[in-house]
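So the structure is just underneath, and the comments pick up after that.
One protein chain omitted, others in place.
Chain lettering (A and B) follows the sequence in which the chains are written, and residue indices restart at 1 in each chain.
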Amino acid sequence: MNELLEILKDQPFFEGLREADMRLLAAGASLRTFRADETLFREHEEAAAFYLIRSGRVALESRLPGRRAEVFMTLGQGEVLGWSWLMPPYRWHYSARALEETHAVHFDAPALHACMDRDPVLGYALYQRFAALIVQRLQAARLQAMDIYGGGDVGLGG
Amino acid sequence: MSVSAAERQIPEPMAPAPWRILDVRREVADGEVFTWRLRPESGVAPEVRPGQFNMLYLFGVGEVAISVSATGDDGSLVHTIRAVGSVTRTMQGLRAGDVVGVRGPFGSAWPVEAAEGRDLVLAAGGIGLAPLRPVIHAVLARREAFGRVLICYGARSPRDLIFRDELAQWQARADLDVRVTVDRGTADWKGDVGVVTQLIDRGGFDGRNALAMVCGPEVMMRFSALSLHRRGVAPERTFVSMERSMRCALGFCGHCQIGPHFVCRDGPVFPYPVMEPAFRVHEL
Partner (left out) sequence: MAPEEMESLIRLLSDDGYEVVGPTRREGAIVYDRLQGLNDLPAGWGDEHGPGHYRLHQRDDQALFGYVVGPHSWKKYLFPPRETLVRVLRREDGGFETQPGEPAPPRRAFIGVRPCELAAIGIQDRVFLEQSVRDRAYGARREGVFLVAVNCAEPGGTCFCTSMGTGPRAHAGFDLGLTEVIGVGMHFLVIEAGSEAGEAMLVRLDHRDASEAERAAAERIWQEAPKHMGRTMPGDAREVLAGALEHPRWAQTAERCLSCANCTLVCPTCFCAQMEELPDLEGNASERVRLWDSCFNGEHSYMIGGPHRSTVAARYRQWLTHKLSTWHTQFGSSGCVGCGRCITWCPVGIDITEEVAAIRATAQGKAGGQGT
């Protein structure tokens, strides 16, 4: 638990949380290892966790009927994975698969939910951080969709 | 009426000098991005600092501004060109042995010396890696003078990645942290997928001490600067390379202005705070 606490304290994502809340998170956390190609979770499964990636690379993918799953984003060291646990229907919006050996901290969501219901200060603090995370992912997705390298000139190269 | 004798010695600044193409290298599969290695027909290549550009001239077609993407020990200069306009599309058809016109070098340089003793973050988007490559070469030539060196490179898709061989060499080095991402992957792409700003967000450098150089489409530079600043990199130590319509490269034709600055003369490399209005004010 101490090791996990140290990991949390080192993460900019959790910066500013009260000591007691950090301990609470650490208490509900565990270290997980995933082999290359191993699935972390599948789209539509119950979202009962979120992860903090310590090393390795995780592909987020989505599948359209009749097509192979397409990786729309990868996450790596230091990145938080998973916001589907925050709101109904509490189901994963996409799948996640390790691309190489990946070490991650797994946080138990249902237990955390209960604590957040009881303690609005904790609830607000976590919602703030996850809202920022979602905005970041949304902006990134927009930039990806904008095809910014498409027709434009860049650095006097054409 | 009279041109001083001293002035007559200086070549007419609007006259291109003939240079020969030594070789042409395709950077991407469909050849839309290609690299020329050039040497002057007479005399020696001028000294070019990282970030500077030349005006490349095609007889009967016109001129275009292209950054120098490497300098050779053999007195050659390397330009990486993307075929998007009339001049560059014609350039696609040229072969080794052909002669083109060169004027330059022009413009301001990346502050490589100012990065000594610091962590260095390079963020490149698309063909923006080309004007940054001379920085990487300069750093590797004196690697011990710099702290941690992080290279973040984003392209549209795996087939759009340029300098692949060199990228692989850089990635293999223990003294470089090279992160490559694409907006869209392919079935056999095992690397990162996502925007290049995500690579910056992962950290791994001391922002407060670092100096950053960013080159790519303006929207990419803007968001990269934000990511860098979130990580503590001082705006004054964040540099961008701007691009505008370029005709004379001498500050006469007025085309390349951004506010009071002439990109050909005061840029293309600028400290981010100087260019901040250009990123904020629509169509400045």
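Observations on the structure shown:
Keep in mind that, in the parts below, a contact is a pair of C-beta atoms (placed from the backbone, for glycine too) under 8 Å apart; a residue touches a chain by one contact, two chains touch by 3 or more.
Please read these numbers as outputs of a predicted model, since none were measured by experiment.
Listed here are the chain B residues that touch the chain not shown: 1-3, 7, 12-18, 20, 41, 59-63, 84-85, 97-99, 101, 243-245, 247-248, 250-255, 257, 259-260, 262, 265, 277, 281-284.
By definition in this document, only the chains that are shown with their structure count from here on.
Between the CA-based centres of chain A and chain B the separation comes to 34 Å, rounded to the whole angstrom.
The touching residues of chain B, counted against chain A in their complex, run 33, 53, 64-67, 80-85, 88, 125-128, 130-132, 154-156, 160, 181, 183-185, 187, 189-195, 197-198, 201-204, 215-217, 219-220, 223, 241, 243, 246, 268. Interface of chain A with chain B (complex): residues 12, 57, 59, 68, 70-79, 99-100, 136, 139-140, 143-144, 146-158.
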